[in-house]
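One chain of protein is taken out of this complex; the other chains stay put.
When the chains are written out, they are named A and B in that same order, and each has its own residue count from 1.
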Amino acid sequence: MQFTAQEISFMLNGTVEGNPHATVNQLSKIEEASAGSLSFLANPKYEQYLYTTDASVVIINNDQQISEPVKAALIRVENAYSAFSILLEKYNSIKLNKTGIEQPSFIHPSAQVGENCYVGAFAYIGSGVKLGNNCKIYPQAYIAENVTIGDNVTLFPGVIVYFDCVIGSNVIIHSGAIIGSDGFGFAPAGDGTYNKISQIGNVIVEDDVEIGSNTTIDRATMGSTIIHKGVKLDNLLQIAHNVEIGANTVIAAQTGISGSTKIGENCIVGGQVGMVGHISVAKGSQIMAKSGINRNIVEENKKWGGIPFFSSYLDNMRVEVAVTHLPALEKKILELEKVITELRKINDSTI
Amino acid sequence: MQFTAQEISFMLNGTVEGNPHATVNQLSKIEEASAGSLSFLANPKYEQYLYTTDASVVIINNDQQISEPVKAALIRVENAYSAFSILLEKYNSIKLNKTGIEQPSFIHPSAQVGENCYVGAFAYIGSGVKLGNNCKIYPQAYIAENVTIGDNVTLFPGVIVYFDCVIGSNVIIHSGAIIGSDGFGFAPAGDGTYNKISQIGNVIVEDDVEIGSNTTIDRATMGSTIIHKGVKLDNLLQIAHNVEIGANTVIAAQTGISGSTKIGENCIVGGQVGMVGHISVAKGSQIMAKSGINRNIVEENKKWGGIPFFSSYLDNMRVEVAVTHLPALEKKILELEKVITELRKINDSTI
Partner (left out) sequence: MQFTAQEISFMLNGTVEGNPHATVNQLSKIEEASAGSLSFLANPKYEQYLYTTDASVVIINNDQQISEPVKAALIRVENAYSAFSILLEKYNSIKLNKTGIEQPSFIHPSAQVGENCYVGAFAYIGSGVKLGNNCKIYPQAYIAENVTIGDNVTLFPGVIVYFDCVIGSNVIIHSGAIIGSDGFGFAPAGDGTYNKISQIGNVIVEDDVEIGSNTTIDRATMGSTIIHKGVKLDNLLQIAHNVEIGANTVIAAQTGISGSTKIGENCIVGGQVGMVGHISVAKGSQIMAKSGINRNIVEENKKWGGIPFFSSYLDNMRVEVAVTHLPALEKKILELEKVITELRKINDSTI
């Protein structure tokens, strides 16, 4: 796609300075832009780039001062940053604006597919599925029996949703994520072997959730594993059976949450964190990367970290610093011992 | 599916008390049940729920005392817990009881497919594959050339099995698991680059194994990576080339086992554990979550944990507790130094 400075200015309700016919076909950072790029300058601190950039068109704030000659065509707007964000979003929605049913795909006769949906080739939509409007089910995605999906949902290629799961509206699930596989539940049979405990619950993913690539969310043993409204999950997470994640909580990559643990609203959890099962984490908690959380967090809106006995974030930092002093500490104690031995000798001799 | 109290009682060889025509269409925990639910009460401690539950039918033990009015229809049986487990299993086997070949699927003319199998749409069964009876190969699963699979095996959607691998009977593999991809083997070429070492072995998965979603098990360089009978693997595990996991060992999510390591029978390994390559772990070992295991474990049936120099479980606990005392420890040593300095002065003056 190619646009002129004039066309973009029109979209953004801006004013062109310089060549209105300058054309662009990609979006770039101002410091990395090549000819044909559209960039923006929002932070006056980076003004220098305006005079050196190879971008063909740059969006700037109405009040941006210009003190040297500029090669690029300029588009002046009220807020360059938000104007650029609007373009980013438009760009992506054009990229991803597919509709229609590609062949061959599998849609069970009893499945309901809403209006204006895309169903890619080799996608599978099972019996009793209810799919809302404006959904994009990419190739090789799988939606099992009796799954319900709201409006404006995107399942990227290779997403798997097991039977009976419920997905809200405005949800984005990236490739390879598995929703609703069996929880890890086995009962010892007494002879060293294990009997499988049937996992008959489901997963509920509420509105406005985004789930990263190759993340796994297990179905509940009974009842539901619940990902509440607005939660954002990164790649390669493990969410075990009967876990509940509160609204607007954000979790970074490769973290694992064990069975039946409940995380409150508005938490921020770093990458590679592990949480044991059957605990509660208070709302607003922030957990540093790589932590091991093995008991309830009751106080709200605090930072925590450490392995495996976590303490408050600051306590943990003090411990971590102290640990690095340990080898020196050991030497010091040996020296103390020598001093004391000498003191004793002196004392012995003085008595 | 909808059942009456009488029909369920008949299946379980029980006795109905109350309305035999009460209907249920789902299974729920007694404390979470809504109208239309079937629940159970096995633990007398929870008797109170019997009088407050909204479940339409509740299974109870023959000897359960009733001291208040009950809304729900009751089914009395010898053992309410095991009766409910039987229903769970029946429920799931109905859910997952698919047979027949969906189209379009790809079955190579030289492949053998046993009786009573399900092959979903977009599944791929390569040349020379031998598939036993009563198997369920879900949509978008891939079985490469010369793979052998026993009876009663379930491959959920998107499971990938590379060529020459061998899978026993009664095996369940969840979506996105990759069996038999190349081991991570490269030889330095001397100029900074690496030459790939061809990985020509395979993976053997024995009977009664369950493998979680998005777990990866690499093929052996030569010989076999072996998952012995009855092993249960959770989601997102990494099992490297030439690893061997002993019978009935259970491993939780996101753990990684490096190349050629051998884990004994009946071990329990927590989540996010890492093990280095070329070590042995004695049978019956229990490894706490997030541990780093970097040498042989010779003693059987012990608990271990810690990062990265592991010690016994108890030793490690003592260390972990001591670590949290470190900042206080440092202060104490400074105080000791002061005391000794004073002592010295006194001694100096007394001499």
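FYI, contacts are C-beta pairs under 8 Å (C-beta built on N, C-alpha and C of every residue); 3 or more make two chains touch, one makes a residue touch a chain.
What you see is a predicted model, and the numbers here were worked out from it, not measured in a lab.
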item: Hidden partner chain, touching residue among B:I137, B:V250 or B:V323; value: B:V323
item: Option touching the unshown chain, where A:M11, A:I279 or A:L336 are the choices; value: A:L336
item: Touching residues (missing chain, whole complex) on subunit A; value: 27-29, 32, 85, 88-89, 91-92, 95, 102, 104, 120-122, 138-140, 156-158, 172, 174-176, 208, 210, 212-214, 230, 232, 234-236, 247-248, 250, 252-254, 265-266, 271-272, 288-290, 307, 320-321, 323-324, 326-327, 329-330, 333, 336-337, 340, 343-344, 347, 350-351
item: Positions on subunit B where the hidden chain makes contact; value: 104, 106, 122, 124, 140, 142, 144-145, 158, 160, 162-163, 176, 178, 181-182, 184, 186, 192-194, 196-200, 214, 216, 218, 222-223, 236, 238, 240, 254, 256, 258, 272, 274, 276, 292, 307-309, 311, 315, 318-319, 321-323, 325-326, 329, 332-333, 336, 339-340, 343, 346-347, 350
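Rule of thumb we're sticking to: only the chains that are shown with their structure count from here on.
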item: Angle of the C-alpha superposing rotation, subunit A to subunit B, to the nearest 5 degrees; value: 120
item: Averaged-CA centre spacing for the pair subunit B and subunit A, given as whole angstrom; value: 25
